[in-house]
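Before anything else, here's the structure in question.
Just one protein chain is left out here, and the rest sit where they should.
We call the chains A and B, going by the order they appear; numbering starts again at 1 in every chain.
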Amino acid sequence: MVPGARTRIERGGRGGASLRRLAMSSLVILGVVTITFAVSRLVPSDPASLYAGARARPEQVERVREDLNLGAPVMSQYVSYLGELARGDLGVSFATKRPIAEDLRRFLPATLELALSATALAVLIGIPAGVMAADRAHRLRAVGIRLLAVTSVSMPVFWSALFLQLFVASKLEWLPLAGRIDPGTHFATPTGFFLIDSVLSGSPSNFLDVVSHLILPVLVMAAYPLGLTIRLVRSAMLEVLASDHIEAARVAQVPWRTVLWRLALKNALLPALTVLGLTFAYSVSSAFLVEALFAWPGLGKYFADAILRVDLPVISAAVLTVTVVYVSVNLVLDLLQIRLDPRVVLS
Amino acid sequence: MAARGRVRHFGCDAVRGGKRSAIQRWSGLLGTHGDAIWHYRRSRLGMVTAAVALTFVVGAVFAPWLTPFAAAGRGVPDLSNRLRPPGAIHWLGTDELGRDVLARLLFGARASLVVAVGVVALSVLVGVVVGALSGYFGRWIDEVLMRITDAFLAFPPLLLAVLVAASLGASLRNTVIAISVSWWPWYARQVRAQVLSLRTRPFIQAAQAIGAPSRRTIAVHIVPNVMAPVWVQATADIGAVVLTAAGLSFVGLGPRPPTADWGVMIADGRHYVLSGQWWIAGFAGLAVVVVAMAFNLIGDVMRDVADPRTRGQLR
Partner (left out) sequence: MSEIKRLVFGGLLCVATVAVPPLTACSRDADGSGAANAAVEPGAAGQETAAEFAPEPGGEFEEPADSGSAQEDQPGEPPAAEPAVAPTTAVASEGSRENPRDGPGEHFVYANPHVIGDLDPSSAFSSEHIVLQNVYETLTRLTDHDGTTTEQLSGVLAESWTANDDATVWTFTLREGVTFHDGTALTPQAVRDSLHRTIDLGLGAAFILAPIEFMEAVDDRTIRFDLSYPAPLDLIMSANFGVYVISPNAVTQDNAWFNAGNAAGTGPYMLESHDPAVSTRLVRYDDYWGGWSEGQVATVDIRLTEDPVLAQQLIRNSDAHYTFNLPFDVYDSLADRSGVDVVIGPSMISLFGLLNTRRLSPEVREALVLSFPYDEITASLYGGRAVRSRGIVPQAMWGSHPELEIPRTDLEAASRLLDDAGMTDISIIYSYDAGTIEQQQIGEVWKAGLATIGVDLVLEPLTFDARWAKAKADPDGAQDVFVMFWFPTFVSPYDFLYSVFHTEEEPFFNLGYFSNGEFDTLIDEADTLSGTDRYGAIELFRRAQEILVDEHAGVFMLDVPQAQAIRSEFRGFVSNPAYSQVVRFYELHRR
């Protein structure tokens, strides 16, 4: 997920601490896997019936139960489940019988494309907007931006999606309603990221098609990170603006624009970006509603469907994937924090 | 959705609580810095949002007395009055089972309030205990507690709630549990970070030096000093919980019907928007947005008034 994570950590200086963190992260993953296993055991379900199909006969279900070793005690199932994961065998979905690794390879890029675009949009608009919101020179503008920020973190995505689809797609017909590409569009998808694949296909119309399908879901998904970025940057800016060196710059009659956009922003950016990493990981997992509403074949919906069907192998695999994304991001952030705040000492 | 106003509290002066008197520290536990209320009341935005929040709470508590359609609010259908547009009798129209939408909104506020307060209270409780122990004792206790916290944090939050709600079955209580499971780690981390900074302060080290028992030090010196930002966060989180709960209801894991619920109203009502009956999903969504915004803004104003540098930003 974040291939750079490991190297960056090791170059991070405090090598010992970094390695420790890495080891701890694998413990976290084990913990997550265990939570998943435990919680899914709580669900009243019959994996054998799920596997055998909706209207299978009792004898078919029994056969599956034996084949899948589902009659075994819980502990031995847990052990064999861990063993399979350790071997990198994600298994086969109970509900669809498709190999999970294959599904993930398809659905993860779809979700990442959505989440990355949304995060990018949030950052590109959010940072300047956040700076403006901290700018006392234009109070009206600042208040307007803050209201926008609060609105966008307060809007249920299933509500905003409905109205965007209704007006922009159905009424005005400016953009397509749903899906990743027009059903008539075909191109090879080696990376699974359609933005890249459409460029590789060499046809501008393919690229435009992909972009036009991305806009609405990305807008819906970006609302929350956007609002968050604005608020984070603003509060970081306010803190920096109150600091001594900004005061010094002001006394030295440095123009206010320079103070705001150069000096203050530079210092405010890092704390804001650390939390943004988390937002990204968060949007990966909360993508499922957006994906369901826009018929977007992504990981979030894949995961949510599996939960509702109690498709244990898929739940585990998806949890693992999202966790790895999350833990990697978190790891980098932790290490950044260690470097930034000398007061935080690793025990 | 499921947005959480996780704005890190940069530069909060509460951690400097060591300089203040015990009374001030205890008032910190209640979320009021001596003069913070005074500053809060001077904020026009603060007062407007507080009024909205109060309306929400009053509406929720007194729902049965505020509408002539209390039966509808409790879920009794009136099939002869289905899908009526807003009008003189039904101010906000009726839903697909002929129930007054305003009454459903008022009763839905009850569900939202119960979930929001329940989640925040449960999460604060667990989060503060875990965070304080972890930050104060450090070493292996910290390691173990933080790894557990990390595991819960690493679990995709909304999906964890979906998983828990799906396992336990839909009900108001289970909604609270489901959301709390992914909510408490944030408080734990926040509290731990503050305790870490606090631990190096002279007054804590003094308490340790004179051999004060750990339990007493944590209860008297640590927890009160970290509570102020926790309460600020908790207030802001009410809105975020309302939003998350709506998301859970939206996927069918909210309170059991016929309990009124905003998320369910949006989920059921959105089917009718295209055919022109916009008022069910429209008003329910508006209710979620307004309440979530109000609590977010209250959190903002509280943060601002708590920080002398930003005072006067929001008037």
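As a working rule, a residue touches a chain if its C-beta (ideal position, glycine included) is under 8 Å from a C-beta of that chain, and two chains touch if they have at least 3 such contacts.
Remember, predicted model here, so these are calculated numbers, not experimental data.
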Omitted chain - touching chains that are shown: A, B
By the document's definition of touch, the residue of A:Ser49, A:Ser212 or A:Asn267 touching the omitted chain is A:Ser49
If I consider the whole complex, including the chain that's not displayed, which of B:Pro64, B:Pro86 or B:Pro258 touches that chain? B:Pro258
With the full complex in mind, choose from A:Leu70, A:Ala169 or A:Ile215 the residue touching the hidden chain. A:Ala169
Residues of chain A in contact with the chain not shown: 43-46, 49-50, 52-58, 60-61, 63, 95-98, 106-107, 162, 165-166, 169-170, 173, 177-180, 183, 292-295, 297, 302, 308-310
What does the interface between chain B and the hidden chain look like in terms of residue numbers? 75-77, 79-80, 82-83, 96-97, 166, 169-170, 251-253, 256-258, 268, 270-276
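Keep this in mind: only the chains that are shown with their structure count from here on.
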Once you find the CA centre of chain A and the CA centre of chain B, what distance in Å lies between them? 23
Going by the contact rule set out above, which residues of chain A touch chain B in the complex? 24-25, 27-29, 31-32, 34-36, 39-40, 42-43, 136, 143, 146, 150-151, 153-159, 162, 166, 170, 223-224, 227-228, 231-232, 235-236, 238-239, 242, 271, 275, 278, 282, 284-286, 288-289, 300, 303-304, 307-308, 310, 315, 319, 322-323, 326-327, 330, 343-344, 347
Spell out the part of chain B that touches chain A in their complex, as residue ranges. 1-3, 5-8, 10-11, 138-139, 142-143, 147-148, 150-159, 162-164, 166-168, 193, 196-197, 200, 239-240, 243, 246-247, 250-251, 263, 266-267, 270, 273-274, 281, 285, 288-289, 292-293, 296-297, 300, 303, 307, 309-310, 313-314
